[in-house]
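Yeah, one chain of the complex is gone here, protein chain that is, but the others are all in their spots.
For clarity, chains are labelled A and B in written order, and residue numbers in each chain start from 1.
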Amino acid sequence: MKPSGRRVRSLFLIVGLSMLALAGCNDPKYMPVLSPQGPVARSEYYLILWSFVLMLVVVLGVFVIFFYVTVKYRARPDNKDYVPPEIEGNAKLETLWTVIPIIVVIALAIPTVAVTYKLVKPPKVDAATGASTAKTLTIDVVAEQWKWVFKYPAQNIETVNYVNIPAGVPVDFELTSAGPMNTFWVPALGGMEFAMPGKDLKLWLEADHPGSYEGRSGQYSGRGFSQMTFTVNSQTASDFAKWVKQTQQSAPKLTQQDQEQIVKPGTLSHTLTFSSIDPQ
Amino acid sequence: MANTHSAVHGGHHPVDPSVPAEYHSEENSLRIAGFWIFLGSDLVLFSCLFATYVVMHGSVAGGPTSKQLFDVTGFTIETIALLFSSFTCGLATYEMRRGNRNAMIAWMIITVLLGYVFLGFEIQEFVHNVSIGATMQRSGFLSAFFTLVGTHGCHVTLGTFWMISIIIQLAKYGITPITARKAFIVSIYWHFLDAVWIFIFTVVYLTGKVI
Partner (left out) sequence: MSGIVNWAVHFFMLDEGPLIWLSDFLIGIASVGIVVALTYFKLWKWLWDNWLTTVDHKKIGIMYLIAAVLMLFRGGTDGLLMRTQLSWPNLHFLNADHYDQIFTTHGTIMILFMAMPALIGFFNIAVPLQIGCRDVAFPYLNAISFWLFFVAAMLFNLSFVVGGSPDGGWTSYPPYVENAFDPGPGENYFLVSLQITGIGTIATGVNFLLTILRMRAPGMTLMRLPMFTWSVLITSIIIVFAFPVLAVCLALLLIDRDFGSHFFTISAGGMPMQYVNLFWIWGHPEVYIVILPAFGIFSEVVSTFSSKKLFGYSAMVVSMIAIAILSFIVWVHHFFTMGAGPGVNSFFGVSTMAIAIPTGVKIFNWLFTMHKGRIEYKSAMLWAVGFIPNFLIGGLTGVMLAVPPADYQYHNSYFLIAHFHYVLIGGTVFGVFAGLYYWWPKMFGVLLNERLGRWHFWLFMIGFNICFFPMYFLGFMGMQRRVYTYPAGYGWGVINLIETFGAVLMGIGFLVFVLNILWSARYGERDVTGDPWNGRTLEWATTSPAPHYNFAIIPQVKGRDAWWLMKQAGESINGPKGIPFKPIHMPNNSGRPIIMCAFFFIAGAGFVFQWWIPAIIGLIGVVVTMALRSFEYNDHHYIPVDEIEETEAAAGRL
């Protein structure tokens, strides 16, 4: 019996299979978390990469010892008479493998804390261009059962199951829920945040370029949860301004009836657009 | 029979006259220690209820606040009754150590009666609250209030039943290492409830009357 040989083979098989499965989908849209499309997702991506590299080093180190020990010291017919020594421990070695994880944890903790603080608010000055990013757009997000409602208070626009944002501008999403908890997640633009009843949690996201990104709820909220998806359309500044204007002029006002339709539990397979926020 | 009551372990403690009767066997000492651990666990339970109450104290949802609701005379009488019962419970233990069964039973009966005085006032307080619409369905604050104080009240109620059963056993068998152990454990429980009440008195009633 050669368990280790078989184990190596099975590991290769698994990794190979996964790679194969992924090879067919190297388009960035298939791996949104690993192909970030905005500054928030990019900071998160770099942390993911850094933590992955650190962990890979540990994995490789331990695997080398693991395979060395499990193969070399296996019981064989020819070492029947071998009597293993009784070893209590080894202070030097034990200190070593206490210190190494501590170093790894420190190496991970420092950028972690830095980025955690960094992601709270959009920076005053864009790191790449040096331009001021004082201009932000605020959008109130309400998780309904099971739809996403986006309200533009300054523009007096409401959309359901899609949201248009200008590229290159930090967008403040203010999240809340009218019912169960949900999380608001646009993997290509950044990680998720809870939408909870009675609370307003802030999440800022920004898209580098015009494009269309999938958004979904990450927190199970009942029967229609799987269909609770939305699209984020990032547009150039002028396209966005045009859309705002057009919507304000031509989209219908939100009526009491529309509002009831939105609040009523159920999924919605299409999108809605209104030129007012409060039902009339 | 009592000293041979040592359990599965097999080790017998020699009877040392300086050791109180409730510790007169390995099993007794084991059970008392076990009960202390259980109280630790119960303390965590109350801590969670306290934490929830403190967090929800302001969630009155337009309903009555603690300041409007709490009645100083009522909770003062409750406090005095329960604190005094802890004292009489201590006297019962003292008489137990002196081997004085009748005095012990008498003090335990007084303890139980004081417990019922406490419960009576608490129930009256609850009934009054409900009658003015301050029910546990009214607001988050009231849910937390009734649950915290009510859980303590349930503990006291069970404690009185338990103490009565010990009184019966004492009357039947006298003070033996077994009944001594049982009486001792119920007394620890009673003092524990008193300690919890002191926190309820300060955190819920006194603080609630101020803010």
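Just so we're on the same page, a residue touches a chain if its C-beta (ideal position, glycine included) is under 8 Å from a C-beta of that chain, and two chains touch if they have at least 3 such contacts.
All figures in this text were calculated on a predicted structure; none of them were measured in a lab.
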For the chain left out of this view, which of B:21, B:56 or B:149 touches it? B:56
Which listed residue (A:155, A:183, A:233 or A:273) would be found touching the missing chain in the intact complex? A:183
Out of B:68, B:102, B:165 or B:202, which residue would touch the omitted chain in the full complex? B:165
Could you please point out the chain B residues that touch the chain left off the display? 4-11, 29-31, 33-34, 37-38, 40-42, 44-45, 48-49, 52, 55-56, 58-61, 63, 136-144, 146-147, 158, 161-162, 165-166, 169, 173, 178, 182
Just the residue numbers, please: which parts of chain A touch the chain that's not shown? 1, 3, 6-7, 10-11, 13-15, 17-18, 21-22, 24-25, 30-34, 41, 43-44, 47-48, 51-52, 55, 58-59, 62-63, 65-66, 69-70, 73-75, 79, 82-90, 93-94, 97-98, 100-102, 104-105, 108-109, 112-113, 115-117, 119-120, 145, 179-181, 183, 185, 187, 190-194, 196-199, 201-202, 214, 216-226
